[in-house]
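Sharing a structure below in structure tokens format, with a few things to ask.
A single protein chain has been omitted from the complex, and every remaining protein chain is retained in its original position.
By written order: A and B. Residues from 1 in each chain.
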Amino acid sequence: MRIIVCVKQVPDTEARIRISSEGNGIAEADINWIVSPYDELAIEEALRLREARGGEVVLVSLGPERAQSALRSGLAMGADRAVYLKDPLFDATDTLGTARALAAAIKGLTPFDLVLTGQQGVGGDHSQVPGLLAELLDLPQVTVATKVEIQEGKATVEREIEGAHESWETSLPAVISAQKGLNEPRYASLKGIMAAKKKPIESRDAAGLGLDAAALAPRCRIVALELPPARPPVRMIEGDVGTQAQELLRLLHEEANVI
Amino acid sequence: MGDRETLETDVLIVGGGPAGLAAAIRFKDLLDAHNASAATKLEASVMVVEKAPELGAHSLSGAVLDPVSLRELMPDFEARGAPVANPVTEDHVYLLTAGSKLELPLIPPPLRNHGNYVISLNQLVKWLAAQAEARGVDLFAGFPGTELLYEGDRVVGVRTGDKGIDKHGERKGNFEPGVDLRAKVTILAEGARGSLTKQLVPRLKLDAGKAPQVYSIGVKELWEVPKGRLARGAVIHTMGYPLDGHTFGGGFVYGFGEDRISLGLVIGLDYRDPLLDPHGLFQKLKLHPMLRGLLEGGKLLRYGARTISEGGWYAIPRPYADGVLLVGEAGGYLNAMRLKGIHLALKTGMLAAETALDAVLHGDPSAGRLKAFADKVEGSYVKSELWKVRNFHQGFKHGLWAGLIHSGLQLISGGRGLFDPMSPSKGYAEVYKLADYYGPGATRERFERVRTDGSLSFDRLTDVYHSGTKHDEDQPVHLHVADPSLCETRCREEYGNPCEKFCPAAVYEMVPKGDDPKALRLQINFSNCVHCKTCDVMDPYQIITWVTPEGGGGPRYDDL
Partner (left out) sequence: MPIIITFAETREVKLRRASLEAVSEARRLASALGASVESVLVGSGVEGLAAELGRHGADKVHVFDDPALASYATEAYARALAQVIQKVKPTAVLVPFTAMGKDLAPRVAARVGAGLASDVSGLSVKAGRLEARRAMYSGKAVATVCWEGEPQMATLRPNVFPLAQPDASRSASVAKASVDVTARARVTAVHASGAGKVELSEAQVIVSGGRGLKGPENFHLVQSLAEAFGAAVGASRAVVDAGWVDHQLQVGQTGKTVSPTLYVACGISGAIQHLAGMSSSKCIVAINKDPDAPIFKIANYGILGDVFEVLPRLTDAAKVYFGAAR
């Protein structure tokens, strides 16, 4: 079985975000970079499937130089090898461009049985790449999976959505995105970390993937990035308890538009 | 599943701080030099295990670095990008009272800092780690050493901690057993009150005939302030306020960069007041007009705390045994008068590396051969420097003024002073009972937490937040209290539960128990822990043992 896992490096979820001087991204100095937590679930699931059925787990990641440490982390968990996509054209692209690059790299890894990825990258929080990839690879998709079982040529997947629990069945190969609850990712063992240093990471650039500037031109871009606006001083709600309750609901509906 | 793996290495270093990394770097450099001229080339591996999530994350200090050892380790350290951008430009010592300050007109030569650098130990360690990695040292962050491995009384390696155990002690789905790392030479570089060192020393009676080790706690904050508030490289030390005449310690304020100030308070962990609150005293220090003037309008960036080995030369245990060496503050190598230990950590690390290479080359890590480490220390500036201040901390047993006099006498007599050796401090045993300090009938209700304003002074939880400390909540509590019922009864009456006060991270809390409005029980908020070890040192009944939590947890001391 060949399982491909798409991995993204993101800022630590505890990182304090500062805006870059250009005003359209984050200041990257002093940030602790990690593998997106949902991608770790995907890596873990891939490793379990390989343990059950044999085969190999190949990681793919797109990003600047530092992204290679995310691949090393995945290799330390036990993945077999990695493909690293780097090109100045990738730096400015959007989710669709990223998916195009990943899809091109994944096509180069045919035959494969499954593409796993996290349901969202906790930097951009777009939650798009799984669906974009599936369409570009012309594969079925099941997103936000909390359980995956593989049978011959198909998979049974469970998902939790908005008060319901669904079971799906899909043919393979397919794209499946991982949701919290899918598994508990393993720690990289000491031996795993040492072994990872020797595992191959193959680099590819845009030209090597058959992609040019037109294919990677962003269709959606960030014009400005800001910290959330400072909150206005609290509005204390007066009156007796009954009045306060009614007034709060009214304000939440009419003023804050949150219910 | 569950079977422990064994890995072999030639040299195993526990602790990725300055001592451990200097040992690793030096070993590789000496090995390369040996191989350049040797007939048969030796391959030898060096492994460093460190509990922090990344090297440097648990390292903090004032700090003012004497570059003597760094220069020996790497003469071109500046060219290689060592983070030493702030040479000391000014040196001041003040005696503070609540509202005023008096500058000492003269600073004794050993305390002068010309030629030294104001640094961040965290930054230095990160740089040392990169240097070590470039030399092929295997660095493993997130792997604590939890147990020494012995064959008889010979140390043959270290076991790392298990991962994936839940709060009830059961294995979780991602359980990963610790690994047995077997090494020819194990170097313990855990810093003050190291947990493996604490196991080793009594077992092999390495402290026979030595004074007991004594500690201080250092509490530190890093601030961003308007440019020009404090000259870059300015070094200020304070005595007096907010400490009373019987409490050893003092403050430090360093100009770290254009717009940063590193400041903190060091307090001897042999104070008398059972309700002493080191964090609270540090907040009080910041309200002094001199400090307020420096910090006003600034922003708190980071917070941290750590114990410091204060016992001096007489408290250093025998630093070698079959298969093992002790370096840095784990051995007790710190100059309490100069308040400097980093250069001694680096130097003892380097000497340990020399010793270890010799042992590996001869296939003989016995105590007989490793004794060479002690001899090298004896013949180096580590001994000559520490010998001169061997009675420093002990001189303060009877208060600040007596201490200053003793210190002066020691200075002019090469360390001998009036009594040599001076009777050692009893550390935790110096703390008075509530009734003796506050009068008969005094209860824990005497304690009043220092009020903080949230802009210049902060409550402990806010400071803890700024330490970046984090632990997986679903793991066993790493602070082992042998008998918590003691806390509810005897300690409450006799000492008023000092753990609630001396912990700078609000780990220990006496909370209401059940329906009885007066009953209290101990709650341990272990995930606040900043790994300072104060509790292990200071609890009056010595029933608290700090053990390493799951690897990768703990603070993130960026730039501290």
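Definition applied: a residue touches a chain if its C-beta (ideal position, glycine included) is under 8 Å from a C-beta of that chain, and two chains touch if they have at least 3 such contacts.
From a predicted model like this one, the values you see are computed outputs, not experimental measurements.
K.L.:
Among the chains present in the display, which ones are touched by the chain that isn't there?
P.N.:
Touched by the chain not displayed, across the whole complex: A, B.
K.L.:
Touching the absent chain in the whole complex: find that residue among A:M1, A:V122 or A:I150.
P.N.:
The missing chain is touched by A:V122.
K.L.:
Which residue, A:G54, A:P200 or A:P228, contacts the hidden chain when the whole complex is considered?
P.N.:
Here the residue in touch with the unshown chain is A:P228.
K.L.:
From the list A:V148, A:A174 or A:L209, pick the residue that touches the absent chain.
P.N.:
Checking the options A:V148, A:A174 or A:L209, the one contacting the hidden chain is A:A174.
K.L.:
For review purposes, identify every residue of chain A that touches the missing chain, sorted by number.
P.N.:
11, 13-17, 19, 26, 94-96, 99, 122-136, 139-144, 156-157, 159-171, 174, 180-181, 217-229, 231-232, 234-237, 241-242, 244-246, 248-249, 251-253, 256-259
K.L.:
List the chain B residues touching the unshown chain?
P.N.:
454, 461-462, 464-465, 470-471, 473-474, 511, 523, 525, 527
Assume only the chains that are shown with their structure count from here on.
K.L.:
If you average the CA atoms of chain A and of chain B, how many Å lie between those two points?
P.N.:
Measuring from centre to centre gives 40 Å for this pair.
K.L.:
Looking at the complex, which residues from chain B come into contact with chain A?
P.N.:
Touch residues, chain B against chain A: 5, 7, 54, 138, 140, 143, 160, 163-164, 172-174, 176, 179, 181, 468, 470, 556, 558.
K.L.:
Mind listing the chain A positions that touch chain B in their complex?
P.N.:
14, 30, 32, 183-187, 189-191, 193-194
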